[in-house]
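For this depiction, one protein chain was excluded, whereas all remaining protein chains were kept in their positions.
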Amino acid sequence: MALLTVENLTVGYESATGMVKAVDDVSFTIDPGTSLGFVGESGCGKTTIGMALMGLLPDNAAVLNGRIILGDQEITAMSEDDLRKIRGSEVAMIFQAAMNALNPVVRVGEQVAEMIITHQGHLSPADITTKIEKLFDLVEIPRNRMNDYPHQYSGGMKQRAIIAMALACDPRLIIADEPTTALDVVVQDQILKEILKIQELLDTSFVFISHDIAVVARVCKKICVMYDGKIVEAGTREEVFQSPVHPYTRELLGSYLTLDNCRHVKVPRINSRWEQKGWDEGCALARLCDNPLDPCNSMSPGWRELSPTHGVRCFREASPE
Amino acid sequence: MNRIVFISKKAVELFILFFLILTVLFFLFRLAPGDPVTRMVDPMLTPEDAAHIIEQMGLDKPLITQYVIYVKNFFTGNLGFSFHYGEPVVQVIMARLPCTLLLFTTSTLLAALAGVFLGKISAWKKGSRLDGVLSISALVCHTLFVPWFALMMLWILGFKVGWFPLGGIISPELWIEESSFLVKTLDVLHHMLLPLLTLFIIHVGSYLLLMRSSMLSVLKEDYILTARAKGLTDRVIRNRHAAKNAALPVVTSVGLSLAFSINGGALTEQIFTWPGIGRELIFAVSNNDYPLAQGCFLLIAAVVLSANLIVDLLYAWLDPRIHY
Partner (left out) sequence: MRGLILEFIIKYGYHVNMSHNFGFINRFSSSWKIFIQNPLGKAGLSILALFALMAFASFWVHLLGPMYDPMTGVDPAVSHSVGPNTSHWLGTDFIGRDIFCQLMEGAKIAFIVGLASAFISIVIGTVVGMVSGYAGGIVDMLLMRMADMVMVLPSLVILLIIAALFGQLNIWMIVFLIAILRWPAVARVIRSQTLSLKHRPFIEASRVAGASNMRIIFKHIMPNVLPLAFLYMTFRVTSAILVEASLSFLGFGDPGQISWGMMLQWVWSSGHMFQAPYWLLPPGICISLLTLSFYMVGRAMDEVLDPRLRKEGKE
């Protein structure tokens, strides 16, 4: 049975110009112990999906359609009280390290303890301390730093503390929203290794959100590429990397500099928000396409399954050579 | 360790400031129009007594020597003799100090605590009717004119309704005869309630508004989102995460507004004839009792500066980020 099932999720934000759809008819499933990555440029809706999975959408956002089912509970139908019970214990979130994600006036150890006390309050203080110590060992933060304040931690340490906090109650699913974006590459590497280690040791599933497809590919076996609220291509990382079908995916991959291709790199053209026309009048990416087909400008492409694991939203039959 | 350094630096700064005030006052007294001697020596004294004081304060000596004597006198507790009371100034002001401190600290503490509490709620329920009512009331309180409001309180609650005495700190009848300690304490409290309420209402508004805006900016911070993601209850998020951070700027502003509160305190003391230093200063100035005025002023300055230091201490204790 799938751990997480998302069916036709549509999330909109109220803005000065009306309801804007940030997530448009998105469906996917995650099995226990696997990881799914979401890649896309800013504003494609990936962070909104992460927030929606925890029921943490801001006040001006609403789930317009669809369902989110975690195990046997429907998140989209739960009350705030029930959601609070599962936040942290069943599904936890890891934020960007650059964010001020830790309370500056409370010691780090206490903040992790707070997570445990809220959901596993029956544990004795001694047990809680042991648990925190084990968590810190797991994420490789020295035990003697437990009682420090967040400003005394480096960026990488803060991120590891946030990871420890997310793991505290053994959640079944962890949503990681750009966890390495603000870190330098060395620390980024450490954190990714950390996450891989956790994936091996524990049975936690990950939803990994990033704009960096290389980072996502390291950690996730399955990848979804998003654009303007819809998934344009989804598949295993081998399928997406070795045989991408959607032109957008190909451009994302092709924009990576390596020693071999650095002279021929083509960066995907960035459409400003004003030029984006959405999916209502055809493919939202039609403008970026080199040679769009006829239906691309008038009809919205549907989802096509190329294999049980690989799907794409495009009118093209096969990847042009 | 670093906090101690921080506080010591602040203490030294304030001490230097006090010294500067002392010095400026010295020069003001001697540079103001008129004969400085008449300001130090009671014109009612006999020539022998006058000569004695002149000698004691070195008024016939050069300015520098006078200054040294002045400073020395201050630190040995000799602030001259009050013209009006005929007593050493030190005695007069020290008798008044406890009354002012009692009123001032109680009202500031209560107003700060209430303001923080109400501001927290107001911010949490932003946009609701409660928030609207609290904000508008706070705004009105913040802009009330102190002596006028004190007069209004006195008039309505003291005169018209008669619940409270019209001034003073005690009812002498109760104190002359043998009354228990409890009765005496209650008597003082009964007299204190009206000025306390006045000062409370005047100050609570600004603390509320400050806490409210501080809270509103804290609520936008990322660690509040983290707290929600941890599944914490609203109450815990509001108190442990938001309010704790939001209260810090309020503490700093208590320090900044101390100067303002002393003004209001002096005016309130005047209206309610509360025997404190503020009222004594106004009395001294009205009656040309220069030594007393000088003494009151210096004591008020000392109180304000010490209060500032205490507030800084409090802030250093509360904010773990202080490390310079």
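Side notes on the structure shown:
Just so it is clear, A and B label the chains in written order, and each chain counts residues from 1 on its own.
What we mean here is this: a residue touches a chain if its C-beta (ideal position, glycine included) is under 8 Å from a C-beta of that chain, and two chains touch if they have at least 3 such contacts.
Given the structure is predicted, the values throughout are model-derived calculations rather than measurements.
When the full complex is taken into account, the listed residue touching the unshown chain is B:Ile300, out of B:Leu134, B:Ile300 or B:Ala316.
Here the missing chain is touched by one residue of B:Leu28, B:Leu113 or B:Leu186, and it is B:Leu28. Among B:Ser128, B:Thr233 or B:Asn263, only B:Asn263 touches the chain left out of the display.
Residue B:Leu151 is the one among B:Ile7, B:Val37, B:Ala114 or B:Leu151 that touches the chain not shown.
As for the chain not pictured, it touches chain B at residues 13-14, 17, 20-21, 25, 28-29, 32-33, 39, 139-140, 142-149, 151-152, 154-155, 159-160, 256, 258-260, 262-263, 266-267, 270-271, 278, 281-282, 284-286, 288, 290, 293-294, 297, 300-301, 304-305, 308.
The rule we apply is simple: only the chains that are shown with their structure count from here on.
As a whole-number value, the distance joining the C-alpha centres of chain A and chain B reads 55 Å.
In the complex of the two chains, the chain A residues touching chain B come out as 54, 56, 83-89, 92-93, 95, 99-106, 114-115, 118-119, 149, 151, 162, 165. If you check the complex, the residues on chain B that touch chain A are 221-223, 225-233, 236, 240-241, 244-245, 248, 318-321.
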